[in-house]
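Supplied in structure tokens, the structure appears directly below.
For this depiction, one protein chain was excluded, whereas all remaining protein chains were kept in their positions.
Each chain carries a letter (A, B, C, D and E) given by its place in the written order, and its residues are counted from 1.
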Amino acid sequence: MGVVVQNIERAGEDVIAALGEAGVATVHEAQGRTGLMAARMRPIFAGASVAGSAVTISAPPGDNWMLHVAIEQLQAGDVLVLAPTAPCDMGYFGDLLATSAMARGCRALVIDAGVRDVRDLTAMGFAVWSAAVSAQGTVKETIGSVNVPVVCGGALVNPGDVIVADDDGVCVVPRGSAAEALAGARKRLAAEEEKRRRLAAGELGLDLYGMRERLAEKGLKYV
Amino acid sequence: MGVVVQNIERAGEDVIAALGEAGVATVHEAQGRTGLMAARMRPIFAGASVAGSAVTISAPPGDNWMLHVAIEQLQAGDVLVLAPTAPCDMGYFGDLLATSAMARGCRALVIDAGVRDVRDLTAMGFAVWSAAVSAQGTVKETIGSVNVPVVCGGALVNPGDVIVADDDGVCVVPRGSAAEALAGARKRLAAEEEKRRRLAAGELGLDLYGMRERLAEKGLKYV
Amino acid sequence: MGVVVQNIERAGEDVIAALGEAGVATVHEAQGRTGLMAARMRPIFAGASVAGSAVTISAPPGDNWMLHVAIEQLQAGDVLVLAPTAPCDMGYFGDLLATSAMARGCRALVIDAGVRDVRDLTAMGFAVWSAAVSAQGTVKETIGSVNVPVVCGGALVNPGDVIVADDDGVCVVPRGSAAEALAGARKRLAAEEEKRRRLAAGELGLDLYGMRERLAEKGLKYV
Amino acid sequence: MGVVVQNIERAGEDVIAALGEAGVATVHEAQGRTGLMAARMRPIFAGASVAGSAVTISAPPGDNWMLHVAIEQLQAGDVLVLAPTAPCDMGYFGDLLATSAMARGCRALVIDAGVRDVRDLTAMGFAVWSAAVSAQGTVKETIGSVNVPVVCGGALVNPGDVIVADDDGVCVVPRGSAAEALAGARKRLAAEEEKRRRLAAGELGLDLYGMRERLAEKGLKYV
Amino acid sequence: MGVVVQNIERAGEDVIAALGEAGVATVHEAQGRTGLMAARMRPIFAGASVAGSAVTISAPPGDNWMLHVAIEQLQAGDVLVLAPTAPCDMGYFGDLLATSAMARGCRALVIDAGVRDVRDLTAMGFAVWSAAVSAQGTVKETIGSVNVPVVCGGALVNPGDVIVADDDGVCVVPRGSAAEALAGARKRLAAEEEKRRRLAAGELGLDLYGMRERLAEKGLKYV
Partner (left out) sequence: MGVVVQNIERAGEDVIAALGEAGVATVHEAQGRTGLMAARMRPIFAGASVAGSAVTISAPPGDNWMLHVAIEQLQAGDVLVLAPTAPCDMGYFGDLLATSAMARGCRALVIDAGVRDVRDLTAMGFAVWSAAVSAQGTVKETIGSVNVPVVCGGALVNPGDVIVADDDGVCVVPRGSAAEALAGARKRLAAEEEKRRRLAAGELGLDLYGMRERLAEKGLKYV
């Protein structure tokens, strides 16, 4: 408690960008259906799509002091990830903090708590995935930690992990397996092209995926 | 369990279309305030308005196999209605299934669970009312049933019932009483025209509906 | 129970308007982080921003009779605030009531329950902050009260209090301290200008707010 | 709306009693994992175990009038099942209604809403499974129906269905398949005896159920 | 913010004791179905029944400092009532604070947050009604207020109000109307005796309360 880790490793920017293009659903599948945050993590505006390196924050409920500390640790392309140490829906983050984070090249905030000034943030184009929107103010009294492992939205996030976020939610890709996840994502995307074409032409998934026999074995009856 | 009913009856397309135009709130009122699904069933994009015949799916939590089975049973103008057998917010349905369903003429999905690829679905104009948005992947291991009665969003849905859905939520109209519900809806819409005009002109509901006497009888005091 | 208070005092229109311009987050901070309603109170469409005088309603669950009574008490610039006497997500309010309320100059509805006809309300530009969207119909059988103190969204609202609402939620400003809250809000807004400029230029909050020493005292370690 | 069905059919008392002895988990399994109410339906005291015939009530939120109507329809061995027409946690039922129901031979109440006087009910030994405990009073203003199909706790209940309830929750057995469910339950119970003995002796489920090969086929790796 | 009101008025001890004997459901009814806290406020052990004068606490989320301040303000027969300024389920209160509060004659704690050491509190016989049980520790960094009006469990509590709590929940009786509430409660209790006797003898509520005619007028049909 009360530690700021200043040097963290990050994945390569090209891998990060490609994971972002693949999107949350594909990346989550590509890494064996792991890493997805809970469905309560929603974007404050539709259409945002981001990938970046996690700068993590463990903060007490209702105390946003560590956000100021974390901003100093940001590099261009990072994503702030804040996990409160107990459930809390207060508004830790608003337009001033966003201004400061953007000045450091920060791409987004992922927070398992509340955010405020959402109209300003939307106008600024600063993407946020949060568990709540709330104007409720926080204090600056108790320290937490920056760049330590946190559980955010029910998912483990290590500093430097790749965060992929879009309208479907937020997925965490461990830094060490980012390249592997990307390879898997690319394979999926390639395979989906052909499937989409055939399904659009009216072919059934039952046939395309060869499911009929196994369904019959399981005992499915048509009446 | 494990049954696919292949031939279901549907209401007439003109009745279905007219119920859709009347909208959820009016139809729900017109059939005695019944048939409404729970408020957790929300559209993935604003402005969608749909009516169609229910092709129902009873599926295990986290298993979307039966969606493929159900798609074969679709006719143009149908709405898929999926009820998991236990609460579940996983993403059963995404853009590939939507492509396949649209190729069969499906109008929408109503699902008391999660959906993913919501940006793609929005771009495709495929309407979904769901309890959650989640990229969490599902398996294809356990069979369920298609076109059996289900409880979805707290409402009983029989296959072939008319589903009406818009920004206010989702309402189920039993096939057998669709014509009667439509007649009631038309009566309400006609009556509302006049009321809207008078209220807009500043007349009070207290006078328009003649409420003052009954309020006084109940003991309402003005101070 | 069963009382309608007909003459309530309101804050000055200029103060109300200025509080509305300051917005929820700023006003909430300016009055010592009090008065905010719970995060479940969400706008039915993005971008609405309203301030007005509260005409309060205490209503039974699933009974919207008192809305008709309250509308007669409205003056131009008022905001209806409805608190059910037990948790309820039914749709108390739709386009006919909105037509009537708008004819009286009402600016918005704040309701710790459900609302319906949201597409119509959006088209009419009638702003609503609610705990739910639901088409579920209500009855007119049991009386309640108008212009009595209510607890709405977890916040105490006295009739004539100033309601400020925007994308961040809803804040209640007691009528008697509205001028003071406004003064505080203006001070904050002025101070924020300079801060925003400096943060945008890359200055850190740690330096701008002089936090480094106190963080060290609390034991924060950089590693 | 507004109907009381006076003559309903019930299952045989011996079948009902035997289903009650089998218990919720076994009966639910025996009928293909169907019929279970949602986990929010909890007993007000531990150790209660009941089976009986459903007398169903569809009631408006916050209105307990139909309970008085339903009590007249009770026969000895019946279970009251109340479903509100919208989510509601108010206290529909207390010690006076329990006194009246017990005088008619009623065995329990299952209610997807609230109950009160729980200390008295516990002292009287009147079992209740409810979604909430709340002293919040209800009105008697709006009629509903008795002995019509209802959705309670997410499960469809027809009048005369067998309700089985214990510490694990509440399960509905359709009257027409009660005998079949009982036969299945008895088969399970017999099979479990032997399994319990072998598991208690230290045999592993992996061996008892012959799971090892199929796990290996699915790709499970031991490291 | 940051105020401790040292002298508060309390209701007479005999009125308080009699309200406690009447119990939550009766008192809530006797004062027009007002004052009940939300159903999430549950006792940590069954069978507790308490009435006392409210010493109120407004505390920040996750900060229990004001409990120490409030304990100094306790008189024998008081009940601590803590409302956090934002939703919070952390454990503000445990066995040491209970020891201290009991030494001052405190009867119970009502807290719209969490409590811990519940086994010790149960052994000590110190009653608590809370929204959660949680061992999560709190800090002592930010001040709040003692003996100011608070909204706890959705109900307004003024210091010195009478708190009545039992297995049905928690009810607030405004100090100024405590005698009136008691009179109403006594009337109800007297009337219930006779009703209970007649209902136990098999008389129906339909007849006892003369409901049949009004039900018929509302349109109830027997089939």
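Basically, a residue touches a chain if its C-beta (ideal position, glycine included) is under 8 Å from a C-beta of that chain, and two chains touch if they have at least 3 such contacts.
Here the structure is a predicted model, which means the values were calculated and not measured.
Annotation: of D:25, D:103, D:148 or D:179, D:25 touches the absent chain (contact as defined above).
Although one chain is not shown, part of chain D still touches it, namely residues 24-25, 28-29, 33, 36, 39, 42, 46-47, 49, 166-169, 171, 192, 195-196, 199-202, 204-206, 209, 211, 215, 218-223.
One chain is missing from the display, and on chain A it is touched by residues 1, 32-34, 38-39, 85, 87, 149, 151, 154-156.
Annotation for chain B: contacts to the undisplayed chain at residues 60-63, 85-90, 134, 136, 139, 141-142.
Convention: only the chains that are shown with their structure count from here on.
Shared contact partners of chain B and chain C comprise A, D.
Two chain pairs, D-E and C-D, are compared here, and D-E has more C-beta pairs in contact (counted per touch definition above).
Remark: chain B and chain E have CA centroids separated by 41 Å (rounded to whole angstrom). The geometric centre of chain C is 42 Å away from that of chain D, both derived from CA atoms. Shared interface positions of chain D, defined as residues touching 2 or more other chains, are 85, 87, 89, 134, 136, 142.
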